[in-house]
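Sharing a structure with you now.
Certain chains of the assembly are absent from this excerpt, and the rest are unmoved.
So that you can tell them apart, the chains are marked A, B, C and D in the order they are listed, and the count of residues begins at 1 in each.
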Amino acid sequence: MSLDIWMRENPLSYIWIGSYAVAFLIFAIEIAMVMHKRKITLQQVRLMREADESEQE
Amino acid sequence: MLEVSNLACSRGDHRLFSELSFALHPGQIMQIQGANGSGKTSLLRTLCGFIIPDDGKISWCGENVRELDEAYFAQMMYLGHLNAIKDELSALENLRISAGLSGTELNEKDAIAALRRMGLRGRERLPTKVLSQGQRRRVALARLLVSDAKLWILDEPLAALDVGAVALIQELIAEHLARLGMVIFTTHQPLHVAGMEMRCLSLS
Amino acid sequence: MAINWFKYSAPTTFYGLAGKLIPWFAISAAVLCIVGLYIGFVVAPADAQQGEFYRIIFIHVPSSILSMFLYLIMAAYAAMGLIFNTRLSSMMASAIAPTGALFAFISLWTGALWGKPMWGAWWVWDARLTSELILLFLYLGFISLHASIDDPRRADRAAALLAIVGSVNVPIIYFSVQWWNTLHQGSTIKFTGTSMHIAMQQAMFTMLVACWLYAITVTLMRVRSIILERERHTKWITELAEVKA
Amino acid sequence: MNKLSLFSLLILVVRRDLVLAMRRRADVLTTLIFFVMVVSLFPLGVGPEMDMLRKMAPGVLWVAALLASMLSLGRLFSADYLDGTLEQMLLAPQSLSVLVLGKMISHWMVSGLPLVLMTPVLGLQFDMSMQAIAVLILGLLLGTPILSMVGAIGAALTLGLRGGGVLLSLLVLPLCIPVLIFGTGAVEAVTSGLSVSSHLSLMGALLVLALAFTPWVTAQALRISME
């Protein structure tokens, strides 16, 4: 119930925190995940390459 | 008849074989050899069209099998690791239905004769669920007796079979070759076909 | 040979191209987003009926629209991958799916937040909301199916078939849901932005473009990782500068 | 050894699946009993007010039918897949779509039809009117085959995947929502005195569409899954 009152009194904060903060948080998480994925993948590919090279020797 | 040229196949990250070429003509038999994991099963499944090869062509009577499709399937028969029999059905029903699915109607007399020849006398009407490992394999192999396919593709046909059954299979193969059929198979046990040159393909 | 070139070097060139394009898309997305939010929150006036609350629209509508378009684009890429056997298209499809799902989620979330002051409830079973929810399920189905199949080629093809079947169904679902709702109750919930202020329109449009650019950026980043992962055995990958480093 | 025509092949497949189902009578019964049980759980969970129950009835019955056929879908191809019969079917020299259609038909006869036959009794439990029950049954008669057919696509796609059952529902339930909506819509139309023909004819159209396309799509899905 207190949320209702707070919401009526601070509509802008409600919108900012409720929608935009969440949306941008999601965007940020998505970007972070994508970058992390790239880092991990690069690491794996490098490991594979090193394994290949050591096999050839 | 069956021509394979420049075939390459990989599973996962792993190139199993490449630049594989051979031809199999009527009356010929070929054994695929290789250690565990060398790609024998994968090769056979590629010949059946389950696995799409990375490269190369498989042709039957000069035409690519991917285009022939059903016309090719009508002339070949594949027996894999799995027996393709239903636990709930009897050996007899299993055999008749699998013949039906491959497009031919099989009457009861012929089916029983085939099962008896496979050493299942007295077990034709038992649900296959109660049969032993080797008996179930025999039910699956009975399909060789009732099909008129020209090309047999057999993946470890001898697994779980006892000495008597192995001899029987050798006999069947010899008959098929005498009818100008073709056989391509894998096995880790020795298989001898009387009076036939056995070609070997080694994967490594 | 011609086919080989088509099949194998498409991801090669695309990988480099995408790498070059990403910063541009990212920067313009950020700039447009700031501009759009500025117009939306500072320039545009409060709405007569809804007061300040309507300002959710600047994120709600773009994400709703994007979630729907991205599904179509994803299905189109998947279909291309299935029919022409082009690997890059399948990779694009699986790169778009998570972004689409996230936009659907944001749309649901912002819509729910909007619903509370407008209708006094977080959620009502309105036709539009329901079909957005189903859209989210369709995305999740695509992603789950792709994730449960280990062989990437089989995963691509199976998920593509699902996406195509889904996109045939989307219109059916959309109309049936609409009809379902109107049969029950009158249009108690109708928001018509009849006379939208010009600044509102500008802000919404800017944000829409920003979201598009963001979606493109993230998709490209993701597809680059997917290319790296799937092609890691090819020679060109091992010769890339970032791999050698 | 005579060659089989397409139609006799269809008959063969339907007969085979029905024989298998009869050997495993428990399967048929369990789908039905699952349906009955889910429907009966609701009064326990929701409370015994007749008014509310009557209103809920078509929705609950339809959702339960949806879930029951979804669950039985897991078995549509999986047994054949595990014992290798499906491999042999893909190598059959006839149209795979016909085999698939045969399997769909027998699946419906085994898992859809019994639900429809059971519905009147359950409808009475919820105090539905005769008219409403009649429309409900008509809707289920048209709708359950669609569920079997659309579900077959999902069953083919999730073949051999662990946790296939739940994944299957995840893929198929959203696609079946229109059927649910038209089915319950028809019952509500009749209870509020409106005409039901539009709902039912839409459902009929969906059925024809499904008959035309799903066997082929399922066949493709099977080929993909067997790679």
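One rule holds in what follows: a contact is a pair of C-beta atoms (placed from the backbone, for glycine too) under 8 Å apart; a residue touches a chain by one contact, two chains touch by 3 or more.
Everything quoted here is computed from the prediction, not taken from an experiment.
Composition notes for this entry: the full complex, per chain label, is A x1, B x2, C x1, D x2.
Going forward, only the chains that are shown with their structure count from here on.
As a whole-number value, the distance joining the C-alpha centres of chain A and chain B reads 52 Å.
Centroids built from CA atoms put chain D at 36 Å from chain B.
Spacing of chain A relative to chain D, judged by their CA centroids, is 41 angstrom.
Listed for chain A are no residues, as none touches two or more other chains. Listed for chain D are residues 227, each touching two or more other chains. By the touch rule above, chain D contacts chain B in their complex via residues 1-4, 9, 12-13, 16, 19-20, 23-24, 79, 82-85, 87-95, 99, 226-227. Residue ranges on chain B touching chain D, taken from their complex, read 48-52, 70-71, 73-74, 76-78, 80-89, 93, 97-106, 110, 127, 146, 148. Listing the residues of chain C that touch chain A in their complex gives 37, 41, 51-53, 55-56, 59-60, 63, 98-99, 102, 105-106, 109-110, 113-114, 116-117, 214, 218, 221-222, 224-225, 228-229, 232-233, 237-238, 242-243.
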